[in-house]
Structures are given as structure tokens and as C-alpha cells.
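Remarks on the structure that follows.
One protein chain is absent from this view; the other protein chains keep their places.
Up next is subunit A:
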Amino acid sequence: MANMAVSRIKREFKEVIKSEEIVQCSIKIELVNDSWTELRGEIAGPPDTPYEGGKFLLEIKVPETYPFNPPKVRFITKIWHPNISSVTGAICLDILKDNWAAAMTLRTVLLSLQALLAAAEPDDPQDAVVASQYKHNYSLFLMTARHWTNAYAGGPSRFADCDQKIQRLKDMGIDEHKARAVLSMENWDLEKATESLFS
């Protein structure tokens, strides 16, 4: 069993290295250890999305029964997206669960994740807070997502307003990530964020 998983991963690895997407720097796979059971993926935020310009790291764990069971994938880079948990990085995507097919590869998984960044499905959310912001206050969602891309994934857009509010909470002794998370959840309402932090 494990032999097949390893030999397939080895081949897939070669496939990704050679593939066109690598040339365009949009996806990447690296080894984490020598056992071939854990890999590090990287995808570029697709253009014309709030994730543009960011690089997102993924943790890929290959189960013994691969490719008959899907790989376990989660975002290491923090991201603001309805189908990805802003806390744990867990992903809600059908092909990583029931719709996995043995003929799919790591390359198709990474490309699907890229597609997920470009087309969120707020009606089937992993992160309910993000999803509700996406549905009810789309412009604020875009700003938050861009801000997170800038803060964690090296994206280009800075928002002075957000930075200021985070700084205010940091001055109160709050950790920067916590400040950002709470502000994002409270739709950048400083008062509400303070309340929820200290109540």
C-alpha cells in the first residue's frame, strides 16, 4: 500500500516540477521530510481576486492509502475566505472529501484550490463569520481579504485604517494576530472588537 503511495507521489512530484504552472510560478511543491508522506505546497493568489500577489503555503499530508483516499490539505498561511477556516486553515472542498477520485493528482488539487480562491462558495461555508461578511458586506470582505493577504501572504495592498485600528488594540496589550482576527470578525468596528476582547 504505502509503496504505491510513495511511488505515485514521486511521479507526481516530477509532474508538478515539469508542469507549465511551475514555469509561471503559480504552484509549487516541496518535500518536508524524506518519507514522502508530508509535502509543502504553495499557490499564488489568482489575479483579479483579493488574494492577488500573495503566496499561500499549504500543508499536504499523504495517507497510507493514497491515491485511493484523498490527501489531507490545509492552509498554513492565514487567509480570509468563506471556505477556509480563518483559525485553523481547514478547507471545505468536495474533491478533498467525497468527490475525490483516484485519478486526481496533487497538481489538480492545487489547481482546484487556486480556483476556489477565485470562486468562493459562501453558501457552503467552512468559516461562517467570513461567509456572512461575504454575503452581507462584500466590499468590507474584499478589504479584509486584501488586508490579510498583505499581512500574511506578502500581498501589495496596505490599508492605513486597518493598521491604525490594529495598532490601537496592540497598545492595549493585545497580540497583533488576535487584534486583526477580532477586528475582521467585528467588521472593523473598534468599539465592538474591544468589547468582545474584554468582556
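The rule we apply is simple: a residue touches a chain if its C-beta (ideal position, glycine included) is under 8 Å from a C-beta of that chain, and two chains touch if they have at least 3 such contacts; residues count from 1.
To be clear about the criterion, contacts and distances are computed from a predicted model.
Comparing "EKC/KEOPS complex subunit GON7", "Trafficking protein particle complex subunit", "RBR-type E3 ubiquitin transferase" or "Vacuolar protein-sorting-associated protein 36" against the UniProt entry of the hidden chain yields the protein name "RBR-type E3 ubiquitin transferase". Among the residues A:M4, A:V32, A:A115 or A:A128, only A:M4 touches the chain that is left out of the figure.
Here one chain is not drawn; of A:V87, A:A101 or A:M172, the residue touching it is A:A101.
Taking the whole complex into account, subunit A touches the unshown chain at residues 1, 4, 7-8, 11-12, 15, 65, 67-69, 95, 101-104, 108.
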